[in-house]
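Below: one structure in structure tokens.
Only a single protein chain was left out; the remaining protein chains are all shown in position.
Now for chain A:
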């Protein structure tokens, strides 16, 4: 476990270096981004002063470590547009994305696991074909297409558009908040249900061919109990792994859906930062997303140990 944590820390350092280099490669800098075309009117002396103010005249390596040192002390930078620190912005946006991710995952599990078991219950039958087609649709319909279509159809035909109003935080207006989370969770949940369905199907099929299932059947275990305890119980390991992976992706990958449904989540925060060339904002937010991803993977590992006694023993 300690090795896993150390490896995760090394990965995070790598992520920090990567993000830093990537954003420094963007043409233009904080000054030109802040002043727009007026930047051309700066005298060389003013330019130098501004560079010194933002620390842009320092060697890259110094800039990197000063940024990293700040990150460790909780100073993630300041967004000039929002007039808020990145920490404050993230404290508002991260819960939105986590809420969305939880709803989507729950929906995906509710669709994916039963569908996968249904498909596996009789391979190559019409019900298997049905499960496979739904799975294929989930894999193939882009989230942005499903989202725009749902939004347009529901808004124009039924006048249902809770996301048209400003975003309501869960604590302020729980009812409106849940309505606003509904469509985005359906869109994301449908997409994630597909890999979960496929994983469930494969795992169930593989486990059912094991000797212990035949033994349990021979011992007279009722079919329902056999399915729930012996088959699904053993299939949980790959399903948990896949769910953890998808949850991690959602933390940053929900950007398109957040954008379409105007949810002020963390993906949208990155997108805004990119559009406005706010180095500190993008850098720190991407780092936080990668951090969450690595943490979710570690947690999945822990959960995995709890479910599978074989891994625990090893």
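Throughout what follows, contacts are C-beta pairs under 8 Å (C-beta built on N, C-alpha and C of every residue); 3 or more make two chains touch, one makes a residue touch a chain; residues count from 1.
Note that contacts and distances are computed from a predicted model.
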| item | value |
| --- | --- |
| Candidate names "ABC transporter permease", "LutB/LldF family L-lactate oxidation iron-sulfur protein", "Fumarate reductase flavoprotein subunit" or "Peptidoglycan glycosyltransferase MrdB"; UniProt protein name, chain not shown | "ABC transporter permease" |
| Residue, one of A:14, A:69 or A:233, that touches the chain absent here | A:14 |
| Per the touch definition above, residue among A:91, A:136 or A:228 touching the missing chain | A:136 |
| Contact residue for the chain not shown (choose from A:76, A:134, A:236 or A:251) | A:251 |
| For chain A, residues in touch with the removed chain | 7, 10-12, 14-15, 18-19, 22-23, 25-27, 136, 139-145, 148-149, 151-153, 156, 248-253, 255-256, 259, 267, 270-271, 274, 282, 286, 289-290, 293-294 |
